[in-house]
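Removed from the display is one protein chain of the complex; every other protein chain stays in position.
As written, the chains take the letters A, B and C, and residue 1 is the first residue of each chain.
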Amino acid sequence: MTEKTRVAILGASGYTGAELVRFLVHHPKVSIVALSANRKAGQTMGSVFPHLAPYDLPVLTSIDEVDFAGVDFVFCALPHGTTQALVRSLLEGPHGGRLRIADLSADFRLTDAADYETWYGHPHQAPELQEEAVYGLVERNRQAIRSARLVAVPGCYPTSALLPLWPLLEAGVVEADPLIVDSKSGASGGGRDPKEGMLHCEVSEGVYAYGIGSHRHGPEIDQELSLAAGRPVRVTFTPHLMPMNRGILSTIYARLKDGVCMADARKVLEDRYRDEAFVHVVPEGTLVHTRHVRGSNLALIGLHEDRTPGRVIVTCVEDNLVKGASGQAIQNMNVMLGFEETTGIAQAPMFP
Amino acid sequence: MTEKTRVAILGASGYTGAELVRFLVHHPKVSIVALSANRKAGQTMGSVFPHLAPYDLPVLTSIDEVDFAGVDFVFCALPHGTTQALVRSLLEGPHGGRLRIADLSADFRLTDAADYETWYGHPHQAPELQEEAVYGLVERNRQAIRSARLVAVPGCYPTSALLPLWPLLEAGVVEADPLIVDSKSGASGGGRDPKEGMLHCEVSEGVYAYGIGSHRHGPEIDQELSLAAGRPVRVTFTPHLMPMNRGILSTIYARLKDGVCMADARKVLEDRYRDEAFVHVVPEGTLVHTRHVRGSNLALIGLHEDRTPGRVIVTCVEDNLVKGASGQAIQNMNVMLGFEETTGIAQAPMFP
Amino acid sequence: MTEKTRVAILGASGYTGAELVRFLVHHPKVSIVALSANRKAGQTMGSVFPHLAPYDLPVLTSIDEVDFAGVDFVFCALPHGTTQALVRSLLEGPHGGRLRIADLSADFRLTDAADYETWYGHPHQAPELQEEAVYGLVERNRQAIRSARLVAVPGCYPTSALLPLWPLLEAGVVEADPLIVDSKSGASGGGRDPKEGMLHCEVSEGVYAYGIGSHRHGPEIDQELSLAAGRPVRVTFTPHLMPMNRGILSTIYARLKDGVCMADARKVLEDRYRDEAFVHVVPEGTLVHTRHVRGSNLALIGLHEDRTPGRVIVTCVEDNLVKGASGQAIQNMNVMLGFEETTGIAQAPMFP
Partner (left out) sequence: MTEKTRVAILGASGYTGAELVRFLVHHPKVSIVALSANRKAGQTMGSVFPHLAPYDLPVLTSIDEVDFAGVDFVFCALPHGTTQALVRSLLEGPHGGRLRIADLSADFRLTDAADYETWYGHPHQAPELQEEAVYGLVERNRQAIRSARLVAVPGCYPTSALLPLWPLLEAGVVEADPLIVDSKSGASGGGRDPKEGMLHCEVSEGVYAYGIGSHRHGPEIDQELSLAAGRPVRVTFTPHLMPMNRGILSTIYARLKDGVCMADARKVLEDRYRDEAFVHVVPEGTLVHTRHVRGSNLALIGLHEDRTPGRVIVTCVEDNLVKGASGQAIQNMNVMLGFEETTGIAQAPMFP
């Protein structure tokens, strides 16, 4: 019997950390050997997340206490900005030759140092790794991910925008401008830190748009779509907070290029995703709901014609904590380590 | 002491009917004399809507049983398509000279008979009234409403799109094309008829877009914006169902005309609504939530600049059952009957 | 025209503070002259509670900045434990002869100093006022409230337990032991302070019991029921957190005394509440929902027979922020100041 890959999860006390654990406790190829959470060091995972109490898990430690000599793979689920120096120290440290890392923060998603500084307000502390990191949209970058040391797991919103848009732009069936991405997310995207605006009374029974015209996921979408289109793309992106826990729906407004019809656009997406396990294009006339993917690593894409000829409305749903974060991170790990890509993340959606 | 206006509510067993009652039981100038609900005739309002049980209300009857000789004002809250013949019979009947009507259905919103037939699938049965009816967006058509016999209360979605857009188009500060209206609505908009898709398990914890590119509120918005712009306008309109009961948020994407800046657009809206009781433009940088208007007749408008110069994002929130239906209907009645416009509908929003 | 009563709300930045404002802005007899919130002093109420932005309200100040020379009536909506010294200083200060106070905290609810110390962990700082304060369950203590300087507004849970139980115990139709009160509350009872356990993701889509066997509202219920029964009563009380914002349902298990039948118990409650504006006993066979009182000052009581003869199940619903807090506080003020008891709090429930 082969030995299991030894996995550490840094930042295990957040929702994405818990979600990694939810999948990995049943992943047949890995073993969780370390869980860090600086502010909750010394506590059990079961006390921090009682739904995980039934599982035999390492006690939470500070990052400093993790013995990376016994770790093969690291999931970083730390707040933005705190990962850069840490990842460098890991990769340049004594175990750097062996360690491979999937980072769920935004720290390595933007490849351009100036862009990073503009949007995150401080210079990047490991710009050479920023260049090296592979953007972990598996369906697009699978080849590069296989050999990557460091994968930047895409943001939750960008994943839902990129999955439908990059094939359409790469194939040249839609115009690169204007592109409007109107995204709706559940509250788990806001994390577990207590904030007045995330209280139940403030989130339930209401919706609002935030970060209008200025959200950091905008430039992340731009970067990847620019690569796909072969020209600079700047989307209009508006996130909204929904009164629900999980799920992102992006409603995307685009224009078909002259001479292109809806069937052409549909064919591009269907061809692109026909053999993918986690991304499905739904049949014409079918509506996609976030509840149809809840708890699973699936993304569903719908394609719709507007009343106005030439305008197309694309819808894409995912579970923001799974395909938009932890599930996609494990999908990346599976690719990086040569496992079957669906291992441990093949669970069916949970409805209702 | 002046006698009170005698009000009948036809279709009182739906959510908009109940909402009319909620306000009217405390309206000092009117008295509810008849409540109809054909399928629930004979039942008390308190058995159909227990939250109204404390109030002394007429028993539900069929429409045929309503004695219009004792009625001054009629609210029609009937399903689309069932109102046309009824309204004609009322206005042409023995009490037609006295009766005034606010219709909450879609039957008299489209002024063009051909448009109506296209979108509603059958010829209009009272086309002369279709022309006569005044579109009851009070802030725009107050003058015509004063003397109207028949007011078509605007749809819930159109209200949230028109309040910000018609002043901007009329003033010529934004382009009439493209205009994208991405709207999010609570479930009460779906009515009280039992449908699988509206069950709690099907609505909570998820979102989806429906009627994509083909919802009937699209042409209603077009009609009114075309009047404002002085040219044909066709919006791209996508409604979404939110896991909440009340509230609509419309996120609107437009372009400033050449030479126009954000401040110009803001000034247009602020000037237009400065003296309005129910429509407020929030200060720059402020986000509008549906929960800030819940239960009230208020609409809030936010104006935001995109990263891309010249693109503007407008947000508008309302309570779909109040400003988007029953509250606006009473506002119309107040104007038609010469009452102070806020009478009976000045309640503060309920949060949380 | 009579001058309006000048009202100060201390602790206006919590949900009960906002709820007081929601009602008082339309109360015809009072004028809000001061709003305090130490940590948010200097902010406008509209920035703290955007749903109140449309109203012309005093800017938030610290308590020290309130000029009580211009205040007639004070609502204290401060955290438990912080009110005692303040209320004493107000009543013993230069304006003490005029000021009247409704305190929404738990500080003056328990009349026994030892009980207070046991349950709240520190000696009471104004024990003489603890004795003087009238327990503001208006339907029971209306007479004493009329002339009270200081009213202790009942707790949200106790209100829902006491309204049905005290008449039954006073009339001697149910046994005083055992009494089991299983209460379910919405999340607004947890306040607006950011706590992990009150985040949307932690509250929605789940329920739990807390404070089992040890919640502070237990002794408050005991105290009042002991008075009603004329003997010491100790209830078993379990509060539960519901995934909703507003509403409390208490399901109460009791035994009829020998020789008493259900009709007797029903008659006691019906007779007791026949003339009350805010407390209604629903007909036999009718179920009470929290949603039937949402946003209103109503409480509904249902009475049900168990399969096992002699056992009775009583249900009582209220809106925890209204009849369970701010609405009841205003009801007390109306009684204290000789206003019609329903003034300003007669709003119909909001459903859905």
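Methods note: contacts are C-beta pairs under 8 Å (C-beta built on N, C-alpha and C of every residue); 3 or more make two chains touch, one makes a residue touch a chain.
Since this is a predicted model, take the numbers as computed values, not measurements.
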Touched by the hidden chain, restricted to displayed chains: A, B, C
Per the touch definition above, residue among B:L20, B:V87, B:M244 or B:V312 touching the missing chain: B:M244
Which residue of C:R109, C:R291 or C:K323 touches the chain not shown here: C:R291
Residue numbers in chain C that touch the chain omitted from display: 178, 180, 182, 184, 186, 201-202, 204-210, 212-214, 218, 234, 236, 238, 240, 242-247, 249, 251, 253, 287-292, 294, 302, 304-308, 311, 313, 315, 317, 352
Contact set of chain B toward the excluded chain (per top definition): 15, 187-188, 192-196, 198-205, 243-245
Missing-partner contacts on chain A, residue numbers: 15, 18, 21-22, 25-26, 49-55, 187-188, 204-205, 245-246, 280, 282, 286, 289, 291-296, 298, 346-352
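Keep in mind that, in the parts below, only the chains that are shown with their structure count from here on.
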Interface sides of chain A and chain B: same vs different residues, half threshold: same
Chain pair whose interface holds the most contacting C-beta pairs: A-B
Inter-chain centre distance, chain B versus chain C - centres from mean C-alpha coordinates, in Å: 36
Interchain centroid distance [CA atoms averaged], chain A/chain C, Å: 46
In chain B, residues with contacts to at least two other chains: 204-205, 245-246, 289, 291-292, 294, 352
